[in-house]
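The complex is shown incomplete by one protein chain, all other protein chains being positioned as in the whole.
Right after this comes chain A.
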Amino acid sequence: MRREKVDVLIVGGGAAGLAAAISATESGAKTVLLERDRSTGGVLNQCIHNGFGLHVFKEELTGPEFMERLWEELKEDVIRSNFTVLEIKPDTREVITLSEDGIIVFEPKALVMSTGARERPLNSLRIPGSRVAGIYTAGVAQKMVNIYNRLPGKKVLIVGSGDIGLIMARRLKIEGMDVVGVVEIMPEPGGLIRNVVQCLEDFNIPLWLSHTVIEIHGKERLSEVVIAKVDENRKPIAGTEKVIKVDTLVTSVGLIPQNELIENFVEMDPINRGPVVDDYMRTSVEWIFAAGNNVAIHDLVDFVYDEGKIAGMHAARYALGEKLPEVKYEFVRGKNVGVMLPQKFTGTQPFKMYIRPTKSLEKSVLKFSDKIIRKFNWRIRPSEMIDLVVKNFEGFDSKITVEVSNLD
């Protein structure tokens, strides 16, 4: 068993991990990035559509282009692929890893967690019927089509209208599958409106809102599903059932931040389902930083990139012996605030804050403890993260209630 000492160890080589590696090496720290896959990039590898990098590179890039740009930005070779992190020991600050060279124990001074998210499987929806072949999560279908050049079937129904579901509807149609439609249990689409327009409307793919799959049929392979309209309580309405003959179901029912390695000893946010972080992307454990989809699900890779940069830079400063400022303020969720980060901050620097409202509002205001911070003259929705720069902390108590309310 080999041991290795490093300043900054980064776990996960998606956009967040790569960005953290760029800033950690620029800050002069001895850095190693571990990626369990053959190659870094994470989900960027399989997202061949455009819509990446508008903020960071002022250009509209595809996922692989964004990824290769990050590779070029990373001047030093710090990446180790085919490396899986098995365990992090908080007391001894040891990180146990497995690779082709066997077990290696790293002893980092600081750690950046950037392990991304995984997809919720269909089983989590508890649909009655058999578990036949022909059911894929959108990410798996995306990997098959975009990387391995395989089509999952001939005729497909998509479950869930998040961005991944919408993008896959278009993608499978382009590749020649018969895409019968997208069912969405909520009364409005889960993904960005731009994706509803350019993925469904452009390709004449129907979207059934307030609909869900209630039964799955088939012997070995999927042969048909039953869909139905749902009421306000998301209960199927009797008499609205419709049988749809398909051999494939692609499900896009949400992402879950991946935090098994730290959730037992790091303070977690039950709504974000990721670690509680401050404006330095520090978790409750002094030497552990975090960034990206494991902290909370982000819409835009640009946000993930920014966070990764912050986490990497401060992890490096901490590892090189600098004392970082202490947390002074805490945000508390008020009305209409779902995903929110950071939850804490030091008040020593301006920082970016991200919020998802819990419901759509036509015209609204964002308040910090009753003080209006921003007005929205447009419709805000849970599917679109609000980002704002927080600059001024004067006059606030240490606990700040964040609230989004109707403008009346």
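In the analysis below, a contact is a pair of C-beta atoms (placed from the backbone, for glycine too) under 8 Å apart; a residue touches a chain by one contact, two chains touch by 3 or more; residues count from 1.
Quick note on the criterion: contacts and distances are computed from a predicted model.
The chain absent from the displayed complex carries the UniProt protein name "CxxC motif-containing protein", chosen from "NADH-quinone oxidoreductase subunit C", "Phosphoribosylformylglycinamidine synthase subunit PurQ", "Sugar ABC transporter permease" or "CxxC motif-containing protein".
Among the residues A:Leu192, A:Met268, A:Val339 or A:Leu361, only A:Leu192 touches the chain that is left out of the figure.
The chain omitted from view is touched by exactly one of A:Glu68, A:Glu94, A:Glu224 or A:Glu263, namely A:Glu68. Interface note for the absent chain: among A:Gly51, A:Gly165 or A:Pro342, the touching residue is A:Gly51. Note on the undisplayed chain: of the listed residues A:Thr31, A:Thr97, A:Ser114 or A:Asn146, the one touching it is A:Asn146. In the full complex, chain A touches the omitted chain through residues 48-51, 54, 60-62, 64-65, 67-68, 145-149, 174, 176, 192-194, 196-198, 202, 299-300, 378-379, 384.
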